[in-house]
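The complex appears here without one of its protein chains, the remainder shown in place.
To keep things simple, chains are lettered A and B as they appear, and every chain counts its residues starting from 1.
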Amino acid sequence: MKKLTSHRLLWPAVVLIALLLANLLWNHSFFDITLRDGNLYGAPVDILRRAAPIVLVALGMTLVIATRGIDLSVGAVAAISGSWASMYIISSADGASVSVVLTAVGVALLMALIAGAWNGFLVSVLGIQPIVATLVLMVAGRGLAQVITDEKILYPDNSPAYKLIGGGYLLAVPFSILLAGGIFALTAVLTRKTALGTLIESVGVNPEASRLAGVRARPIIFLAYVFSGLCAGIAGLMLTSNSTSADPNSIGLFIELDAILAVVIGGTSLAGGRFSLAGTLIGAFIIETMDAFVVIAISARSTDVFKACVVIIVCLLQSSRVRAWLLNVLRWGRTPTRTHHEPPPPTASKDLQIPSPIATDPATDTTNGSETTNGSDTKTVKATS
Amino acid sequence: MTESRADSDRPVVEMRDISISFPGVKALQNVAFRLFPGEVHALMGENGAGKSTLIKALTGVYAIDSGTISVKGNDVLFSGPAQAQQAGIATVYQEVNLVTNLTVAENIMLGREPRRLGLIDWRRMRKHTATVLKGLNLDIDPGSLLGAHSIAVQQLVAIGRAIDVNADVLVLDEPTSSLDVKEVAELMAVIRQVRDKGVAVLFVSHFLEQVYQISDRITVLRNGELVGEYRVAELPRLQLVSKMIGKDLAALEALEEGTKREAVERTEGGAFLAAKALGRKGSIEPFDLEVHPGEVVGLAGLLGSGRTELVRLLYGADHSDTGATTIAGQDVKLRSPRQALNLKIAFASENRKAEGLIGDLSVRANIVLAMQAERGWTRQIPRRQQDELADRYIKALDIRPTSPDTLVRNLSGGNQQKVLLARWLLLEPNLLILDEPTRGIDVGAKAQIQKLVAGLSEKGMAVIFISAELEEVLRLSHRIGILRDRRMVDEIVNSESTTVEDIMDIIAAEAQPA
Partner (left out) sequence: MSTSLAPVTGAPRSRQRFGRFEQYTQIGVTALLLVIMLIVGRLLYPNFTSGQAIFDLLGKNVFLIPLAIGMTFVILSGGIDLSVGAVMALGSVIAASLLQAGWSAVLVIPIVLLAASTLGLVVGIMISRFEIQPFIATLAAMFLARGLCLVITDRSIAIDNSFFQSMNLAHINLWEQETVNLRGKVRITDVYTTPSVLIAMALLLVAFIVLHYSRFGRTVYAVGGNEPSSRLMGLRVDRTKVSVYVISAFCAGVAGLLFAFYTASGDPVAGIGYELNAIAAVVIGGTLLSGGSGYVLGSMLGVLVLATIYAYKEFDGDLNTGWTRVMIGVLVLFFIVLQRFIVTRRRR
């Protein structure tokens, strides 16, 4: 039980469940999912679909924040990639053909990767503060999107293939949900099946100790920003293909704020270090579910105020001062327990052994877990006279 | 000078029975301390002795758990540095605590700028600052940016600020660490001036020379407790050093009878690492050092003598200004830890928390970190192998608790140190540098680690071993380098007859006039 209550994801999960229940209480048909024309519809589907672009951006943002950075340019990058793709499809002869769509998507994502690499370069090579470095692209990026679309609002109506990304269905499920889910899975694999996750956390928790341990921070930080750019690019495609119009001014506007919020609610600290992709996912769902609730229960215009209050409460709870005060209040009446560690009593001097040379090739590593105490391949220290 | 002695009946600051504890550490226990007007009082002690804690209690940075502080006869309770300043205590810290982006004049007068009709009177400020600088014999432009000057000059400006406040007590915490000979002489003159005006000066320094030059009184702390207060004339150098270092014989007797190093110089065969005239300005004077395979080179010296700075140069953690390093016959310019690790040199920092552990990660992750860093992020050490390696070292080094998933910040100091050792041992370095590996560890773990070090050198690993406990250094080293005041002053072979006193003698010896 203790393991469950101390799990990091507990509180975000509880909040999410509470919001879902609140929605249900207000609207008894909240969980009704219907199947029409072979596609799923319903309030939960809408929430998932609206959350998809935010989840994407928040995934990239999670990694960047874990390296003690921030990426404010994701909205602008989304605008660039979405505008470009829309522009290309509209101005091409056969917007519905798959090859046109693929080219549009490919080039748009390439631009997003370049944007991410640019940010990565500024932060990891030039050593510029992340807020400042990504601010440049945040400002200039939207301008570029406007230049790309010639300041027009686009209506990429001529391409169902493109529409698939944001608005279409695959196997009865909205494609965007599948896409976001797929990228989530990919990110999880990328961070936990390679050493990337651990090294990111290491750099974020203690950059100096990591440096002294020989960790090369530069490529890791660079990669985080490139990934963030890519995620923003995909999100941009989702957003523009889903709406009937692509306005370079408003694609992804404020999405960086929602993404940061999702990351923070999900338990990753803004100061960097340990991160949780699942937490970010839950955080994004919390935002959308809360929005849905506020819209039906209060008014559509109050969502921002509520978001602000949630941010403030979450930040206060994460602040160590507030936590210390709360713990004091909760502990009132109980005898204070010392939580520091008394050093263990002196151990009888058991000899420490130096393990035998380690085979570097895992395939030939045949040693088992047990350590021989008097084996021939270890030496215990004897007193020499 | 004799009139200041008459006032010495009544101390201007009196600290009685001061105790301060932090989680797991008793920093100060029932310490008494007094400052008399018109006197320079030196506070001395090794690392962990409690000096800086005592100063921070006096200057309002720390709150005391028990005991009393009285200033000019009144009991005081400081809730912050501002209050201590108001009570008449001015402090100059070891790190220059000024604002480098403002001018010299502004730094001296910050918070007390002269005003006319509510607005700052810049002209009066410049004039006043010029007077202060003249009193310090500092020939600099008051309108110049503080950051344009060297740390040494900045430090003198900080002292100027403290003096200008006309405090009753002036606390100088390691004020000379960045000053050269001329500047130190200047500072001494200023301190004498201030003392003669009746100010009580609290002087903290590791430089024995300076302490003996300027102080009237010395208080020695050790392990958070008061050893004693002495008049300078009654305390010869060697006695001072032995009181500071102390001999915790009782603790050591609990260990199995340790061994003296074989009186054999392990210098046959080529040196693995040879440093020639390696140095870094403001950090460590150029030094020569050779380390051979299978040899343990101990570095002895007081805190602040430059031992850590020296080894950081050998690891590439800091960049050297002068000199050259040869490793396994190749000339190298060490520029980063990554480079040193590639050359099979490993370094265990004395500052476990800030420079060693990744606190929020598990024991397993910490142990394999350096090996993983070597492989890069794309080639993850397979989980099975990670587990196996972690288990192996947890058993071998007797790390407790034994679960490799334990977060490293929840371990005791001794076990944390072992985790770090495991990290480096995993790499099988040719040279392992250990900076204070047994500090803050229980006696049992200390013994284990000492024996481990001996065993490593038996197997052919070169080791550089730094410890403040001279017995440890004696027990383990083949050769011992001795540092004082940021310079390597001597190198001796550890023979059967070498004793701790011999080392202390060298440390305490009067510096030859430059």
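Here is the rule we use: a residue touches a chain if its C-beta (ideal position, glycine included) is under 8 Å from a C-beta of that chain, and two chains touch if they have at least 3 such contacts.
All values derive from a computational prediction rather than experimental measurement.
Asker: Which shown chains does the chain we cannot see touch?
Answerer: In the entire complex, chains touched by the missing one are A, B.
Asker: Write down which of B:T68, B:N137 or B:Q239 is the residue touching the left-out chain.
Answerer: In the full complex, the listed residue that touches the missing chain is B:N137.
Asker: For a quick check of understanding: of A:A93, A:L126 or A:L330, which residue touches the chain that isn't displayed?
Answerer: Of these options, the touching residue for the absent chain is A:L126.
Asker: So which of B:N30, B:T68 or B:T100 would be touching the chain we can't see?
Answerer: Per the contact definition at the top, the residue touching the missing chain is B:T100.
Asker: Out of A:K163, A:R211, A:R274 or A:K307, which touches the unshown chain?
Answerer: A:K307
Asker: At which residues does chain B meet the chain that is not included here?
Answerer: Residues in contact with the chain left out: 61, 80-82, 85-86, 91, 93, 97-103, 106, 110-111, 113, 115, 118-120, 136-141, 143-145, 147-150, 153, 156, 161, 182-183, 185-186, 189-190, 193.
Asker: Across the whole complex, list the residues on chain A that are touched by the chain not included here.
Answerer: 70, 126-129, 131-133, 135-148, 150-151, 248, 253, 257, 260, 264, 270-271, 299, 301-309, 311-312, 315-316, 319-322
By our rule, only the chains that are shown with their structure count from here on.
Asker: How many angstrom lie between the CA centroids of chain A and chain B, rounded to a whole number?
Answerer: Distance between chain centres: 42 Å.
Asker: What residues of chain B sit close enough to touch chain A in their complex?
Answerer: Residue list for chain B touching chain A: 23-24, 254-257, 259, 262, 315, 317, 336-338, 341, 347, 349, 354-361, 365, 369-370, 372-382, 385, 388-389, 391-393, 395-398, 400, 410-414, 423, 425-426, 428, 441-445, 447-449, 451-452, 454-456, 458-459.
Asker: Touching residues of chain A toward chain B in the complex: what are they?
Answerer: 193-196, 198-199, 201-202, 205-206, 208-216, 219-220, 223, 273-274, 338-355, 357-358, 362, 365, 367, 369, 371, 379-381, 383-385
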